[in-house]
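Can you read through this structure? Questions will come right after.
Heads up, one of the protein chains got dropped from this complex, but the rest are sitting where they should.
Moving on to subunit A:
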Amino acid sequence: MAFTLYSLLQAALLCVNAIAVLHEERFLKNIGWGTDQGIGGFGEEPGIKSQLMNLIRSVRTVMRVPLIIVNSIAIVLLLLFG
């Protein structure tokens, strides 16, 4: 079984890329997952959907610049070592 830590890192990088690529205006608003549509008042439980929306928004905000760096490194490594 060749499931190594390196393949886990690659999979994580691809997943974070996938979340970062979701466009706010063209896609998320159309399916009702926009960042200004998630506020459900000050009730006790945020619910899974609003937690997911928060997660997507925070990943997109926080990981934008580090993703550029990590993706460049991954591209260079894959070009050099296959």
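Convention: contacts are C-beta pairs under 8 Å (C-beta built on N, C-alpha and C of every residue); 3 or more make two chains touch, one makes a residue touch a chain; residues count from 1.
Here, contacts and distances are computed from a predicted model.
Look at the chain that isn't drawn here: its UniProt entry, checked against "3' exoribonuclease family, domain 1-domain-containing protein", "Protein YIF1", "Ubiquitin-fold modifier-conjugating enzyme 1" or "S-phase kinase-associated protein 1-like protein", names it "Protein YIF1". Residue-level contact of subunit A with the missing chain is found at 1-5, 7-8, 45-46, 48, 51-52, 55.
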